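First comes the structure, then the notes that go with it.
Every protein chain but one is kept in place in this view of the complex.
Presenting chain A:
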Amino acid sequence: MAHTYHTTVGSRSYRFANLAELMAKATPPRSGDRLAGVMAESAEERVVAQMMLAELPLTTFLNDALIPYEDDEITRLIMDDHDADAFAPIRHLTVGDFRNWLLSDHASSEALTAIRAGVTPEMAAAVSKLMRNQDLILVAKKCRVITAFRNTIGLPGRLSTRLQPNHPTDDVTGIAASILDGLLYGSGDAVIGINPATDNVAQSVKLMRLMDDVIQKYQIPTQSCVLTHVTNTLEAIEQGAPVDLVFQSIGGTEATNRSFGFDLSTLAEAEAAAQSLNRGTVGRNVMYFETGQGSSLSADAHHGLDQQTCEARAYAVARKFNPLLVNTVVGFIGPEYLFDGKEITRAGLEDHFCGKLLGVPMGCDVCYTNHAEADQNDMDNLLTLLGVAGCNFIMGIPGSDDIMLNYQTTSFHDALYARRVLGLKAAPEFERWLEEMQIFQDVSTYRLNDQLPAAFANSLRHLPKEPRHGI
């Protein structure tokens, strides 16, 4: 039940009207919470809120819903699916003790897997607010979330990439050129995924066929996805299109998702439809979700919550539908929500930690826009930190420049940097393919082949002589 929180520090007294306000004020600073008017008003108030949050029993979050049960189907999902048995080992802890437990030697990979269904998004968000960046990295690295479709993603010591061959007019030769470039740099084991410039069913089906043809011809152990609205993909499935993964952007409140044009029943229908195609060879995870702090505020659907708590609630939506991939597109939303490299870095580590703790196969679009106070150095830092934290996958795009979405994300080169410096490998099935195709001279030492592999040299002979101009 709603409860007010009071305390006194020296001569100053502090009051937090309810749990949502306490959570918001305990959040490390970021522009989106300032915009929403929920941020702590001083540095001291923030730490006071963190101290009070640390004293709260974890069971508080089972009794005091941040968005009322009656008003929001995601609150109902969180409460109804909570597993009391899984929760038992941590039931007696406060938020502060939960941090200690997560960092302790009691919290082995197995123990973290066992409590997963007993942790709610709000518990994960609350404890993350007390954690330093190194805590977020250390605990996330202990969490194992492994998924599979045509290859296996999230195994220890592996870092996968989404090959993102976007083109501003969906030109097939342009897209094929970016796919080839990516494959020859070892990218694409998480998924080959296109954001279509023209977002309708016919165009999506065309792009699905294009990627399916490439995957089949070269026998690539990976999956494809067109990042169009879930209802478009459902229609594509009805038309018999080769759908591997169903995409949807998701948020942490029912109202956010309604503004995106779907609800939980739509996602259930989509998962069942994609699974009925039986296109996976080593697993049945068929969903690909994207999230990002600030989406609920942007949709005017945040119910007064801070943006990081809303984000964690989106992972409850994700885990319900057994996704292959969940991607926090951390720096895409712009400086109104995450102002600079420091805020983007913090948010990326929080999202990865909360997702992994809740059992979500978390990847990150390590990215920024040109109106944010961020640059390639900030991305290098976050990429390295996430690589250390055991992030499942990142994006791969030619030269970091998405010429369709107008933002910068990690390049094919960046992924190889992270793999080489941290000793990380691609998904095992894909790694074998890279070796067989002679894309690498030696996969174990990360040495690319200086020569063009035979299968691709042959394809380049089919290039049109003259580029087509315009569309």
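Here are a few things to note about the model shown:
Convention: a contact is a pair of C-beta atoms (placed from the backbone, for glycine too) under 8 Å apart; a residue touches a chain by one contact, two chains touch by 3 or more; residues count from 1.
Heads up, the rule we're going with is that contacts and distances are computed from a predicted model.
One chain of the assembly is not displayed; among "Ethanolamine ammonia-lyase small subunit", "YcnI family protein", "Peptide ABC transporter" or "Cytochrome c oxidase subunit 1", its UniProt protein name is "Ethanolamine ammonia-lyase small subunit".
Of the candidate positions A:113, A:376 or A:438, contact with the unshown chain belongs to A:376.
Contact with the omitted chain, checked across A:76, A:91, A:141 or A:209, is made by A:209. Screening A:73, A:235 or A:336 for touch with the missing chain picks out A:336.
Residue A:198 is the one among A:8, A:42, A:134 or A:198 that touches the chain not shown. In the full complex, chain A contacts the hidden chain through residues 31, 34-35, 165, 167-168, 171-181, 184, 198, 202, 206-207, 209-210, 213-214, 217, 334-336, 339, 369-371, 375-376, 397-403, 405-408, 411, 413, 416-417, 420, 446, 448, 450-452, 456-457, 459-460, 462-464, 467-468, 471.
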